[in-house]
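Every protein chain except one is present and positioned as in the full complex.
All chains are identified by letter, namely A, B and C, in their written order; residue positions are counted from 1 within each chain.
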Amino acid sequence: MDTNTIDYKKERAGYYKVLIGLLLLTAVTFIQPHLFMTESNFLAQMLIAVLKAWMILMYYMHLKGEKLIIWMVWFALSIVLVFFIIVIGIDVANFNNAAGSYITSAPNAN
Amino acid sequence: MSNKLEGFSTSASTFNADLDFAFWLHIWLSVGLFLSVVVPMIYFAWKYNANKVKNEDIGKVTHNTTLEILWTLIPVAIMMLFFYYGNTTMKMFRTMPAEAQSLVINVEGSKWKWKYTYPANASGHVHEVGGVYKKPVMNDDGSIKEHGTMGISALYVPKDTNIILKMTAPLSDVLHSYYIPAFRTKQDVVPGRETTLWFNANRVGSYDVECAEYCGADHAYMYSKVVVMEKADYEAWYNSNKGDTPKGDFPKDGKSLYASNGCASCHSIDSDTILVGPGLKGIGAKYDSEYLANALTNPDKDVPEGFYPGIMPTFKFSDEDLKNIVKYMETGK
Amino acid sequence: MSKTYFDETHCAIGHPKSTFMQWMLTVDHKRIGLMYAAVMFTFFFVAVFTALLMRFELFAPGQQFIDGPTFNQAFTLHGVIMIFLFIIPGIPAIFGNIVMPLMIGAKDVSFPRLNWATFWLYILGCCVALASLFIGEGVADTGWTFYAPYSLNTDTNVIMALTAAFILGFASILTGLNFLVTIHRLRAPGMTFFKMPLFVWGIYATAWIQLLATPVIGITLILAVMEKYFGIGIFDPSKGGDPVLFQHLFWIYSHPAVYLMILPAFGIMSEIIPTFSRKEIFGYRTIALSSASIAGIGYLVWGHHLYTSGMSDVAKSVFSFLTFFVAIPTGVKFYDWIATMYQGKIVLSTPMIWGLGTIITFAIGGITGITITMIGVDIHLQDTYYSVAHFHYAILGGVVFLMFAGMHYWFPLITGKMYKETHAKAAFYIQFVGFNLLWFPMFIAGWYGMPRRYFDYLPEFQIYHQVSFYGALIFVSGLIYMFWTFYRGWTKGEPSGTNPWNATTLEWHMPSSPPPLENHSKVPYVDFNPYEYHHGEPVVKFNYETMQRID
Partner (left out) sequence: MSHEYVPEIATDREGNEHVVQGWQGDFYGGKLGFWMFMLTEVLMFGAMFLVLAYYNTLHPQDFIDASASLNRWLGGTNTVILLVSALTMGLGLLKMRVGDVKGAKLMIWATILLAAVFLIIKGFEWTAEYNHGIFLMHDKLLVGTENSLPFGQKLFFGMYFTMTGLHGFHIIIGIGLMLWLLKRINAGKVSQDHHILYWNIALYWDIVHLIWVFVFPYFYMIGAGGVTGGH
């Protein structure tokens, strides 16, 4: 990143563009449950979040073109992903003895 | 009932042969792998020792593709073999037999005792056995001076029958683990969860049970026994309606209840010494019977100063037992 | 020498006059490394003391000297100190600080002041851990694993222990971060990743684990505190929480942590073997990449600690399968080391015999790790002395032994003096024998079903515990002997010169020994591989004034 050769106007415009994009996506967040993918609400919400996150990372956090750092971020994210796949996808999904266990089928208090 | 401690190296269930095979197969192959590293190491250290090698003779090898592939692929193959045996033995332990063809017994592990509840027998009686373990006291020559409680706190099962244990711990309790070394099996007991364990014992005898998950002060004394009986003996006991254990009397007076429920590991009955909970000397003078009964069935309600809720387990007694144990606290009898 | 930063004192704050304050405030990586060593060494003896206490107690069945709760606190203290205060920061904080920047030709780490602050954060963590000894109900009695719900119920100082572990974890993260940036940014010109010494590779892989695994334990400890104070219900079954989840989170960190311990230790081995074989290392790239792959696979295998905990059966198979693949790169490393010795000229100096001794002990430790990753077998052996013996063989016989090897190897670099080889070798043999006597019987006891964390046991096991006890005595006397040898070497030893071992890596090409404040007088240009020998002599030679190659 070179501090001396920046085009102030262009970068500022970039910031505003991204802001508008993010605001739009936030609006989508709100209308989505009534509009589309209502059956897989959770998935839709997370997809929008990922999209937003991607915009923030690339533009606000200047990751575009940062090969090394992007690689590191991917690495960290894939580790988190692996935790999810194993713990949620493999272990909890195959919970043994769910029927007899209190934590899964406790009597509701009210 | 004898209190001889036994049953570690013994082979007494249908699991043992397979498991021991997997273990020893692994050990012998591993000895091979170990030697494949250590033998050349010692040989080279001797052969190429500094005082035998001239500087000009030092080699320059830094790669050898064949060797490198070999010492990657051969271990991979061996590892897959280990995985296979590890996994099939796990399946053997974990594939529960059909409940209809097995005896299902509920196990509760709590600080620091095991309790077993049998299904109701033909006349509707429910056997409940188990309790805290007390060590036998030995004379110097190794003979037994005072019998412990192993015999009366044991799990009684028939030979050659699939036994399923459904295990859990009280919610306010902690993790334990039900471990029978002679059957090579164990499973953690988790508050809030139900876990299962099964076995099929093929030799009459009694085998030690240990708690293998750390659970506090008396973790090292959370023993029990599995007593394997001939089917006929077992049936005779099971269909009787006495609360006794088959091999000894299980007294139900206050003092025995106090001992077998493990109160003594936390409360001193005849002094003010604080073990885990408060000393109970003279407790009868301080509170009425109702308070004392409540202290057992709902211990987190009135917590004396200087102690925390959640430590004393919640007890469920039959009305009669509750009366007896409260009386014992009040009168010492 | 060009003055490039700060002033002569190299302090984080101001320019103190007294030598003492100069040490306390120093940002010099070598001094910080030495201070870490001094502190760890002190704690280390506390932990050794509690270990001996346990061995005394276990000499015979029945209560000997201490009661159950005290024994429980003893092994917790032993475990917590050994793991969190000593072995996890151990090699990176000491040798990573002292020699890693020298090896890559840097003047210091990337953030020297952060390094200084990290050291004091570490001290803070140690103080909190120590304080928990004396406050209230005393030190935690949960075991170093802090399993819920026991840790939520007990009234000992669990919160303080958790806080200490959190602070120490943070210090560990910052150390890792510092080293990562250093290795990425400050390598001497010309030194590509594949021209780095293998110890630097070890530190690099470790640093990634420090950075990306430690936060998980940090947040787990915070959740445990939230649970204890605010009852959010995450781990408490009476509020709907699942204790097994705690074990997942704990081991997500603590399993990679064991590779965090061993990888820099393997790095030390990879320095020692070629140096004392006077030969370029066999399979440089495979060793470097195996460090990376052990670190990577290490993230995926934590579940092998949960085989009997109530985890689902499918997950057990998956974890077991993955765990076996850690053994492959480790095995490759071992075979590469042995192949390095082939046709070399093997000098059996003290560091080398420590290294070779470790090949034996760690191989046992690793292979018994394989035993307990076979699920069925682990169902029998989980939480018995078999697994205790496994990890003492791996940690003590692997990490600590290699740390000792490193201490002997870099001793002349750090002090400028030489210890007496005869004494040092004798100390090795005593410890090697003592160690095997101490831990081998425990495999047998474990196979027969001796559970761990038992302060009393059934009489069947007495014989094993007694052999073990004598082993411990022998071991500790060897240990004391070794430290005495070091002490004598430091005070009375012969000057060693800058490169007593005929080694090739940059830390041995110093203008003086011990190295001067800003390390190399000039930064060298690195156009050579780390272990270039020709006919048993290092190929690369420098003019120490200009750091130009003169060979």
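By definition in this document, a residue touches a chain if its C-beta (ideal position, glycine included) is under 8 Å from a C-beta of that chain, and two chains touch if they have at least 3 such contacts.
Owing to the predicted nature of the structure, the values given are computational and were not obtained by experimental measurement.
Counted over the whole complex, the shown chains touched by the missing one are A, C. Considering the full assembly, C:Met226 is the residue among C:Met226, C:Leu289 or C:Leu517 that touches the omitted chain. Only one of C:Ile252, C:Ile273 or C:Ala503 touches the chain withheld from this view, namely C:Ile252. In the complete complex, the residue from C:Lys107, C:Lys195, C:Arg488 or C:His534 that touches the missing chain is C:Lys107. Summarising the interface, subunit C meets the missing chain with residues 2-6, 106-112, 173, 177-178, 180-182, 184-186, 188-190, 211-216, 218-220, 222-223, 226, 230-234, 238-242, 245, 249, 252, 522-525, 527, 546-549.
One chain is missing from the display, and on subunit A it is touched by residues 1, 3, 6, 8, 11-12, 15-16, 19, 22-23, 26, 29-30, 32-34, 38, 41-42, 45-46, 48-49, 52-53, 56-57, 60-61, 68-69, 72-73, 76-77, 79-80, 83-84, 87-88, 92-93, 95, 103-104, 106, 108-110.
One rule holds for everything that comes next: only the chains that are shown with their structure count from here on.
Spacing of subunit A relative to subunit C, judged by their CA centroids, is 36 angstrom. Here the CA centre of subunit A is 45 Å from the CA centre of subunit B.
Subunit B and subunit C have Cα centroids lying 34 Å from one another. Counting partner chains per residue, subunit A shows two or more touched chains at residues 96, 102-103. Subunit C has residues 237, 240-242, 310, 313 in contact with two or more other chains. Taken together, the subunit B residues at the contact with subunit A in this complex read 166, 168, 171, 192-196. Interface of subunit A with subunit C (complex): residues 68, 75-76, 79, 82-83, 86-87, 90-96, 102-103, 106. Of all residues in subunit C, only 184, 212, 237, 240-242, 248, 252, 299-300, 303, 310-315, 318-319 touch subunit A in the complex they form.
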